[in-house]
Each structure stands twice: as structure tokens, then as C-alpha cells.
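Heads up: the structure comes next, in C-alpha cells.
The other protein chains are all here in position, but one chain of the complex has been omitted.
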Amino acid sequence: MRVLALITVIITGIILIYGTVDMPDWGDPNSPASLHVSPRYIEKTMEETATPNMVTSVLADYRGYDTLGETTVIFTAGISCILILRERRRRKKKKS
Amino acid sequence: MFDLIVSKYNYWIYITLMMIGFYAMVGKKNLIKKVIGMNIFQTAIILFFVSTASKKGGTLPIIMHGHGAHAVNAASYINPLPHVLMLTAIVVMVSTLGVALAILIAIYRKYHTLEEDDILKFNK
Partner (left out) sequence: MMLQAPVLIVVIPLMFAFIAFILGLWKKGLCYPIVLIALSLSFLATLQTLNIVITSGTIHYRLGNWSPPWGIEYVIDYLNAFVLPVISFVALMVAIYSKKSIKKELPDKIVYFYCIFLLQVTGFLGIVVTGDMFNLYVFLEIASLSGYALITVGEDGAPFASFNYLIFGTIGACFYLLGVGYLYAATGSLNMADLAKLLPNLYGSKVILVGFSFFMVGLALKMALFPLHVWLPDAYTHAPSSVSALLAPLMTKVGAYVLIRVIYTVFKPYFSIEMLPATTILSWTAAAAIIFGAAMALAQTDLKRMLTYILVSEVGYLALGIGLGNRNGLTGAILHILNDAFMMLALFMVVGAIIYRYGGRRISQLRYLHKKMPFTIAVFVVAALSVIGIPPTCGFFSKWYLILGAINAHGWVFVAVLLVSSLLNAILFFRVIENVYLEPHDVDIVENHDMVVSVEEAPLTMLVPILITGAGLLSLGVLSGKIISTIIQFAIPAGF
């Protein structure tokens, strides 16, 4: 069983490394990720959102719906923990 | 070949970390070790994403002396989008860890052991 797990892990790792051969270099300023969507976030953040912190403006304004989903995830995890862990207290019967 | 290693070694380190976590999730028999492996796997994915955001010569994605109007050059700040996505992914990771540990407490209350082999023997 362990051998099967080891083989699976090694194959997955090799596939992932094979995929990185065509990826943009580390720190390349001309990578597709840096040229396509994010220049607008960087350049227009002051005029569209008046927030100098770009991460905040994306998190709370451009992609605010993901933040709503994230807070729902925390709420779900909290209520799930109550649902799983709550035990009815066994009240000791009164001796009479 | 040397170019390949120098330009991509960050991805390879994170993939190795991911595989260590993945092996712990599927190969280990103790349930706590599986949860630790899950944590390592997800953390490595987060680091992998964040490493795609860096730019040579770029600085933090915060405009200093912000409220004066001055031209902003996109190449001098690093990409903020993966950081945002990973903030959400960190929250998801912590929530999954919380629910996993709650399930482990429920298992421990019932079986008083956290080894997978013993629990399977119990159930037979």
C-alpha cells in the first residue's frame, strides 16, 4: 500500500515538473500573468477605488464577491464544528 | 539546462513540498499525520501561486505617498492578483483544518484511537 502511494506521488510530481518547463521564468516582468489583467489593477487603483493598497482594492472592490464567499466559508466551518462536536449534557438524575 | 534550473527552481521546490504533503495524506496510517500532510500540501500550493506574482525589480503592491496624484508604472509593482486569491485560499485551508480536527475529535470519542488500522479492525 505504501509502495502504491509512493509511486502515485512520484508520478504526480514528475507530471507537475514536466508542466513547469513551459512556464514563465521566475520574476519575469513580461509573463502573461503580469501583462493581461493586473496592469489595470495597479494603474487604476487610485482613480477607481481611492485605495493605495492594491491587494485591498482587488480583495474588497474588484473581486469582493470572493471575499463574501470566504467569510461564508469561515461561518460554515464554525457552525460545522458546533454541529459535529456538540454533545447533549447528561444531567445527573436527582436522587429522591 | 542550467538556465532551466535557475529560472524555474522556485516551482520545483514548491512541487517537492507539495509531494511531501501529498505522500503524507495518502501513505500514512495515522489520522493526525494525514491532516498534517493536508496542511503541508495546501500551504505549498499557496506558496506556488504567490511565486507566480513576483517581478524582477518590482516592489510591494502599495502606492507610497498615495494620495498625491502621480503616474504609476505597472512594471514597478508586483502583481497583486495571486496574493488576493491566496488570502482566500489560506482562509479555506484553515477552515478545512478546523473541520478535519473536529471530525478527529468525534472519531477519538468513539474509538479512543487514531490509527486507521485499529479503527478498521473495530468496524469489521
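Think of it as A and B in the order they're written, each chain with its own count starting at 1.
The working rule: a residue touches a chain if its C-beta (ideal position, glycine included) is under 8 Å from a C-beta of that chain, and two chains touch if they have at least 3 such contacts.
None of these values were measured; they are calculated from a predicted model.
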Residues on chain B facing the left-out chain by the touch rule are 22, 25-26, 31, 34, 38, 41-42, 45, 48-49, 52, 82, 85, 88-89, 92, 95-96, 99-100, 102-104, 106-107, 110-111, 119, 123
Which residue numbers on chain A touch the omitted chain? 15-16, 18-24, 31-38, 40-41, 61-66, 69-70, 72-73, 75-77, 79-84, 86, 88
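Everything below uses one rule, namely that only the chains that are shown with their structure count from here on.
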What does chain B use to touch chain A in their complex? 4, 7-12, 15-16, 18-19, 22-23, 26-27, 51-58, 61-64, 66-67, 69, 72, 74-75, 77, 79-85, 87-88, 91-92, 94-96, 98-99, 102-103, 105-106
Once bound in the complex, which stretches of chain A touch chain B? 1-2, 5-6, 8-10, 12-13, 16-17, 20-21, 23-29, 31, 33-34, 37-39, 41-43, 45-46, 52-55, 58-59, 63, 66-67, 69-70, 73-74, 76-78, 80-81, 84-85
